[in-house]
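With one protein chain held back, the other chains of the complex are shown just where they sit.
Presenting subunit A:
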Amino acid sequence: MTPAIEVRGLCRSFRQRGGLLGQDRTVVAVDDVSFTLAGGGVLGVVGESGCGKSTLARIILGLLPPTAGEVLVEGRRLAAMDRRARARLIQPVFQDPFASLNPRRRIRDIVAMPLVAQGDIPARQVADRAAEMLARVGLSAEQAERYPAQLSGGQRQRVAIARALVLRPRIVICDEPTSALDVSVQAQILNLLAELRRELNLTYLFISHNLAVVEHVATEVAVMYLGRIVERATADALFRAPQHPYTKALLASVLTPEPGLGVPDVGLGETLPDPANIPPACRFHPRCPVAEPRCATTTPHAIMTAGGAAECLLLEGAGKP
């Protein structure tokens, strides 16, 4: 079966204008990333701020060209696709719904916009489908007449979801969709996304800082570190038995609501990585709590694990170069 998303050798770097000393720097945001995601799955993408999650999402959405590599969505190259066809296939939901909703338009018009942009849907049907989608995400007819500023943050995120789904796309790319919301509203939105996925048989790429949220929604997880996926596994395997030292540290940093356990020192040290200056060999070695001398000289390859694959020399066994 054709995967919903297939990514091959994706790279993206950015030139950044000089800092204090005025030199330009090249930031490698995504570095040779490959994966496939089967239809109906939810791939959670986690990793520290700046590791390239949003860049990956924007490339997959066709909003940003890669420096190298290619993306196939349901077997087709987005670049070669007409904008309207692309909109029917894949849609984004971003973190800040306020920034992405036109403040001067009523909610019903915002949600109708993707249908109107298709150009060939009769006005009557546009109105009906928009109204149906708004009801589906739990917004009333009265709320549909309002402007974005007259809604709460959670309601605005519902609008963004309705707008993303009104064309019945197959794939939705969610970039931190609940990070700006209260926990109570977050729960409502996560429940809504889960229901809609079952009902409409959607595929999600779900980016989040919040590992508990990812554990709740994802079927598979990719852990990014400085532009690479250093571990990928089924959600069950990854949360039960993480293999990469970075995944282990990340999971150990999660503060579960269990009183009395304190805040762990996960041994990552205090030096944060610089994406303009990626360490050689294993890029994680300067922070890795279990690094060996070879980690600074040998580049790890992806090694199969019980539920997926990880890039760590220790998994390649002792003694190998």
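Quick note on the criterion: contacts are C-beta pairs under 8 Å (C-beta built on N, C-alpha and C of every residue); 3 or more make two chains touch, one makes a residue touch a chain; residues count from 1.
We take it that contacts and distances are computed from a predicted model.
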Name per UniProt, for the chain absent here [options: "Fe-S oxidoreductase", "Xanthine dehydrogenase family protein subunit M", "ABC transporter ATP-binding protein" or "Branched-chain amino acid transport system permease protein"]: "ABC transporter ATP-binding protein"
Candidates A:V73, A:I90, A:V126 or A:L190 - the one touching the absent chain: A:L190
Chain not shown: contacting residue from A:L43, A:L61, A:V223 or A:A249: A:A249
Residue in contact with the excluded chain [from A:P65, A:P122 or A:P259]: A:P259
Residues of subunit A (touch criterion as defined above) contacting the omitted chain: 19-20, 48-50, 152-154, 182-184, 186-188, 190-191, 194-195, 209, 211-213, 215-217, 235, 239, 249-251, 253-266, 268, 270-272, 274
